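With one protein chain held back, the other chains of the complex are shown just where they sit.
Chain nomenclature is as follows: A and B, assigned in order of appearance, with residue numbering initiated at 1 for each chain independently.
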Amino acid sequence: MSVAGDISTGAPRLHLSQDMQQLLYRLLAAGLLCVALSIATDAFFTTNNILNVLRQASLLFFLASGLTLVILTGGLDLSVGANIGLSACLAATVIKATGSPVLGTLTGLTAGCAVGICNGLMVAKLRIPSFIATYGMLWVLHGITYYYMAGETIHGFPPGFRQIGSGYFLGIPIPVYLMVGFLVAGTLFAQRTVWGQQIYAIGANPVAARLTGIPVDRRLILVYAFSGAMAGVASIVFLARLNSAEGDIGEAMTLPAIAAVLIGGASLFGGVGSVFGTFVGALILTLVLNGMNLLAVNASWQPLVTGVIVIFAVWLDMVGRRRS
Amino acid sequence: MRAVMAKTPRLELAAPAIPGTPLLELKGISKTFPGVKALDDVSFAVWPGEVHMLLGENGAGKSSLMKVLCGAYQADAGEYFHAGAPVEIRSPADARRLGIAVIFQEFSLVPYLDVAQNIFLGREFPSKIPGLVDRRRLYREAKAVLDRIGLDVDPRTKVHTLGVAQQQMVEIAKALSQDARILVMDEPTAALSDRETERLFEVMRQLQAKGVAIVYISHRMAEVFALGDRITVLRDGKLVGRALPGETTPDELVRMMVGRNVDMTYPRRFATEPGEVVLEVTGLCAKNGIADITLKLRAGEIVGLCGLVGSGRTEVARAIFGADEVTAGEIRLFGKPKTGGPDVAAFAGVGLIPESRKTEGLALIRTVSDNLAVAGLPKLFPNMMFSPGKARRSAEELIKRLRIATPSPNQSVAVLSGGNQQKVVIGKWLAAGTRLFIFDEPTRGIDVGAKSEIFALIDQLVADGAAVLMISSEQAEIVHVCDRAYVMRAKRIVGELGRADLSEENIVRMGMHDE
Partner (left out) sequence: MSDQALSSAPARLRIPAVPGVAVALAGLAVLFSALSPGFLTAGNLSNILVQSVILLLLALPMTLIIMTEGLDLSMGAVLTLASLVLALIVVSTQSLVLGLAGALGVGLAFGLVNGWLVSVLSIPPFVATLGTMGAAQGLALIVSDGQSVVGIPRFIRQVYSGEVAGIPTPILIGAGFYALFHVLLYHTRFGTYICALGGNRDALTLAGVKWKRLLIAAYMLGGAMAGVAALLMTARMNSGHPTAAIGMEFDAIAAVALGGTSFEKGNGWIFGTLMGVLTVGVLRNGLNLLAVPSSVQVACIGALVIFALFLDGMRSHKS
């Protein structure tokens, strides 16, 4: 038997603690950010502001968590922002028409999920690269939404419904509870179910995954459906918070969501990443943007800062993995 | 024992008495990577017009030596001499200037450029208009080189449309156009049919006649003895022996490569009575080109599937497994008809061990434990809830049972040796409760020492009641291991050989001629 030890990769490395390490570094970064911001401004460490940060982070997290599963398979879903728009407008219409927030919520979730399934079908069955398929879908959704809304706004929802976005329970905003719930559910799904393990396998090597008996097509449709469904969740919370629906809701959320996933340590090539990592990534991004707001930095700097953080996080990640 | 083998005086004196100075000589070359000494004080000389065989297991240092020769790696220590004069090889350009050309197994061709562009990559001819390439001259010169080796291909052809054999010829043309005097070839016949191999040897003979030296890396003993003028053996980065083909035997060479006596008798306990019918294929046709395939497998049998490269064996395996779409015919697994893709097959108890295990059998970025668990997930966890503890325990059991050499189940599977990686692929199917194993070239790329372990494993599988369908291009393997074999030619089955008729000659004869 030959000695293990491939010449090109050098010394063997321990796989698991590597991922743990990366997560810890990120948590540390988030912690340091909090400390730095508390020092930089008094306005940071107030109950109000912390709750605000958590609420903002949760909106971002809803979208990013679904995206995480897609990115884990090595794909991309560029349509999530537009998906929010369509789902929100449809849900709003139903709420107004039937007066029932429950029906509206169901509509939003179903619409989001349906869009996701379409994406999944395009990627899995029609074999269109996810980048292009979801980009095309983005345009289709935009078109439908704008045409449908015809420039108008729907507003004024029942107060019970609005609680989802603006309400508090035990002093903590409701979206935060939802975030924790989805964080736990998402992590359980990815790490503790057979489907989750199969998704990681697909991302690591789609050809081998298929030849190992994993029903790749079905799982791909599943992850895109999830991504769409989470866009649906985000759309409901948006609606509840903004108390109005317009054609361009959520448009600007796609790229920050992708950024959160990348900052959280997921690899664009698939097979690497975690829902918890995305949570930390969303937290970091939101903290930075919040800090910028509090320090009265011109909001125009935000896209730039987001961009720089993403590059930096990915670079750090690469350097860290290469060294071992 | 090792020391005695390495220092046998007879082998040391085997450096032939060829007159004149060697074309290229390396003295005391060493190359170290973090944690591994790839080359350790290797001295090596090449004479014009000779075919110098370079042997060694995976990891012995052959590819490092090649990379050092072509300037892709720089040696940490040692000297180079070209026709007696000291030189340096610090870059690919240096190597090229000395007339060294290396043809790697994966080829250094750009698929969407044409033949001429590939031949002259980096050395394009400037036209009179500054900045532009003189394309007419490019194609003219390319045609001239192609004619020299007798390759009848339009130089404007995009390389990706060419077959493997032709691509290899393009690589040789590339080397020739650089006035290569030393050609290094890595397993050149691995992907060639017999006819193409003959063509290659023709060209090699032509080159030899012109004084070009060829350094030839191969695992195929038949080639080593048929073509080689001299043999050098590496092991663990060191030079452990030199020999002349007329004065040594394959067993001795294997001993030098492995460092110990290797029992190459294939371990096999032939069952007296095969069990129930596990697989029954009738009139199978598939989109990948196979036609009218009919075969049968019983529990406890190892059935071979042989034929020349391109005869359709892998296609049959893939069609049975569901990886390629079936267009006609029937497959019955364990008595029940089977339709559908690989997920259906896997659940029904079939496992495929593909030829390219790194790209099709393993997820290299994941751990040994992950890879061992992945096929058996639905069986290990029927309620769909995954438990890392149970997966790890299952992995540990498999590691022990299959004797997979890895420091821990959490080791990345990428750093395992070829033989151990293959064991992981087999192991994953064991975890899935597989009863029918389809092997496609089970010992491809596996060191001599590990091969018999793999066969012992396969033998144990059928002893435990499974059935095995084995594709192999090594006739000796089929003959020694299989109960019987089907022979394929041109995507069809042309015959079946029972135990009594199973011989290398019969396999080759059936696979080649109209019978």
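Here are some notes:
Everything that follows uses one rule, which is that a contact is a pair of C-beta atoms (placed from the backbone, for glycine too) under 8 Å apart; a residue touches a chain by one contact, two chains touch by 3 or more.
Just so it is clear, the model here is predicted, and its values are computed rather than measured.
For the chain that does not appear, the touching partners among the shown chains are A, B. Looking at B:84, B:289, B:340 or B:465, the residue that reaches the missing chain in the full complex is B:289. The hidden chain makes contact, of the residues B:77, B:121 or B:476, with B:121. The residue from B:74, B:91 or B:503 that touches the chain not shown here is B:91.
Remark: the residues of chain A touching the chain excluded from display are 122, 126-129, 131-133, 135-147, 247, 255, 258-259, 262, 268-269, 298-308, 310-311, 314-315, 318. Residues 70, 72, 91-93, 96, 102, 108-114, 117-118, 121-124, 131-133, 135, 152-154, 156-158, 160-166, 191, 193, 196, 288-289, 309-310, 312, 314-315, 355 of chain B touch the missing chain (whole complex, contact as defined above).
Note that in this section only the chains that are shown with their structure count from here on.
Annotation: 44 Å between the Cα-based centres of chain A and chain B.
Across the complex, chain B is touched by residues 1-16, 191-198, 200-201, 204-205, 207-215, 271-272 of chain A.
Only residues 33-36, 38, 57-59, 63-64, 321, 323, 341-343, 345-347, 352, 354, 359-367, 370, 373-375, 377-378, 381, 384-388, 403, 405-408, 410-412, 414-420, 428, 432, 447, 449-450, 453 of chain B touch chain A when the two sit together in their complex.
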